[in-house]
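All protein chains but one are shown in place.
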Amino acid sequence: MSSIEKLVESFRQFPGIGPRQARRFVYFLLTRNSHFLDELSSNLKELRNEVSLCNKCFRFFETHSENEKLCAICNNQNRNLSEIMIVEKDVDLENIERSSAYKGYYFVIGGTVPILEKEPERYIRSKELLSRIEKECKNKRCEEVIFALSNNPDGDNTANFLNELLAPLREKYGFKISTLGRGLSTGTELEYSDTETIKNALQNRN
Amino acid sequence: MSSIEKLVESFRQFPGIGPRQARRFVYFLLTRNSHFLDELSSNLKELRNEVSLCNKCFRFFETHSENEKLCAICNNQNRNLSEIMIVEKDVDLENIERSSAYKGYYFVIGGTVPILEKEPERYIRSKELLSRIEKECKNKRCEEVIFALSNNPDGDNTANFLNELLAPLREKYGFKISTLGRGLSTGTELEYSDTETIKNALQNRN
Amino acid sequence: MSSIEKLVESFRQFPGIGPRQARRFVYFLLTRNSHFLDELSSNLKELRNEVSLCNKCFRFFETHSENEKLCAICNNQNRNLSEIMIVEKDVDLENIERSSAYKGYYFVIGGTVPILEKEPERYIRSKELLSRIEKECKNKRCEEVIFALSNNPDGDNTANFLNELLAPLREKYGFKISTLGRGLSTGTELEYSDTETIKNALQNRN
Partner (left out) sequence: MSSIEKLVESFRQFPGIGPRQARRFVYFLLTRNSHFLDELSSNLKELRNEVSLCNKCFRFFETHSENEKLCAICNNQNRNLSEIMIVEKDVDLENIERSSAYKGYYFVIGGTVPILEKEPERYIRSKELLSRIEKECKNKRCEEVIFALSNNPDGDNTANFLNELLAPLREKYGFKISTLGRGLSTGTELEYSDTETIKNALQNRN
């Protein structure tokens, strides 16, 4: 297969990219100067070396030296030690950081558990989560674990799985498990909101 | 102006209808048999006679006799007397009823208060609301007034206005004022939710 | 059924209107003053009386006296007598008039013939078309019949049916049958145009 076709194939695997746009990407690249291509190529090569997975929250972060193990957030001592927020993926974490509404620590489980899935562990970092929480608890730090998952079937199914997964630890160490509040999100109009949202909004009224 | 053009003009005023669709409506009507047109015409004529405004919650309801003054909800003694929910318009009320999540009574204010509006009373039923609430309080019934307004600037501005409007009565009778909970609505993904929604979801976590 | 529900039912039959918007229409009407409703109601009642079908081209037109039989276009002697354009429905005719690109006469067949339809005559004014064309031919007027049908399967199927339908008359009187040109429509980009359009555009290049 030619390098054009190979690139089209690669770009097709990018999130939200179809065959037509993949091809447009390649033609776009052909019109760039070789400097652009070389830099893009080397940045891709570097990506894996310059980026590693945080040993504590499992988000990706840029490493500036060999022996870095923790990301900036996990390294930051001024955040709230008593809270651990569980998110699905890095972009969720970044979006929450952007809101600067949360000052605790995170754990990226790396996915969601599909409904009726036999082996949920294949989809998320179960073991790593358990050891992380246990560690925090032993250090008498973890008071609350916050589930920050999307409000959709897979998100709910994941929350249920995590609830059972963490039940023994909660029994033992007695931390609180909470989920993000549900109700009217910005822009929601009563006329068009679904039954679930209305129920939640009414229940969580304040 | 011809009756075709007159009808196009009328249909153009319908919510969400442009000139082109208005015209298609007329041509659609021309292809219906005269029975359809006569019935539509008489139903429109009847509308005002068969429908009146509830004296208590100010929603529209069908009257079956001359002296009906209250809608089915206000007539229903089995609902929760201690709660009054304030909604903008009839369709909001109907949507909330559809969710069957609420069992109290309603009050339709009939609109929202635009930001920086000098005379808010022109947009909503202020006087009627005050007398309704006062009446309920005097009967020792009203314990909570729920603001069920859309989560947008006009909705917030209306809530602020109502807060001030009801402040004296609340002082006097000590009922609670609450607003629908805010957070993740059905389908919301963390990756795409705005700062406000994340803040609310975090604050209202449970 | 209440007049509200009856109206919702009627509006649901309007082209492109779902149950929710139908209901919004009714509430919109409830907020209009009775004058608006009465006028709408009487205009609907009048529609059938003030509008009739042109005996010649079968489009709807406003009648100002009892004995009017022809629409303004068919009454206009200054148009091109040698051309008859066949259109599906009134709005198509109006849109073509708006372009003021055509100066001949029209015939509205009133629909399209679905593919594999056994009785095409049920869908369009076959008999009326035949007699109209024959009449024009006898008067030595009809030189060209233009099919102005949508560029989609039903439109093509209708064109094929009309071709066979008119074949005998064409044999006898020798008029020309033409169809609207096909190719790039306004805004079409080569990158995204389909095979058919490219083929037509290339064939009809000039």
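Every chain is named by a letter (A, B and C) in the order it is written, and numbering of its residues begins at 1.
Assume a contact is a pair of C-beta atoms (placed from the backbone, for glycine too) under 8 Å apart; a residue touches a chain by one contact, two chains touch by 3 or more.
Note that the structure is a prediction, hence the values are computed from the model and not measured.
Checked against the full complex, the one of C:Q13, C:T31, C:N80 or C:N95 touching the unshown chain is C:N95. Checked against the full complex, the candidates A:L7, A:L81 or A:I177 give a single residue touching the omitted chain, namely A:L7.
Residues of subunit C that touch the chain left out of the display are 87-89, 91-92, 95-96, 98-102, 146, 148-152, 178-206.
Within the complete assembly, residues 2-4, 6-7, 10, 14-16, 21, 23-30, 34, 36-48, 50-51, 60, 62, 89-91, 94 of subunit A touch the chain that is not shown.
Throughout what follows, only the chains that are shown with their structure count from here on.
Centroid distances from subunit A, each centroid being the mean of CA atoms, peak for C.
In terms of their C-alpha centroids, the spacing between subunit A and subunit C amounts to 56 Å.
Among the residues of subunit B, those touching two or more other chains are numbered 89, 91.
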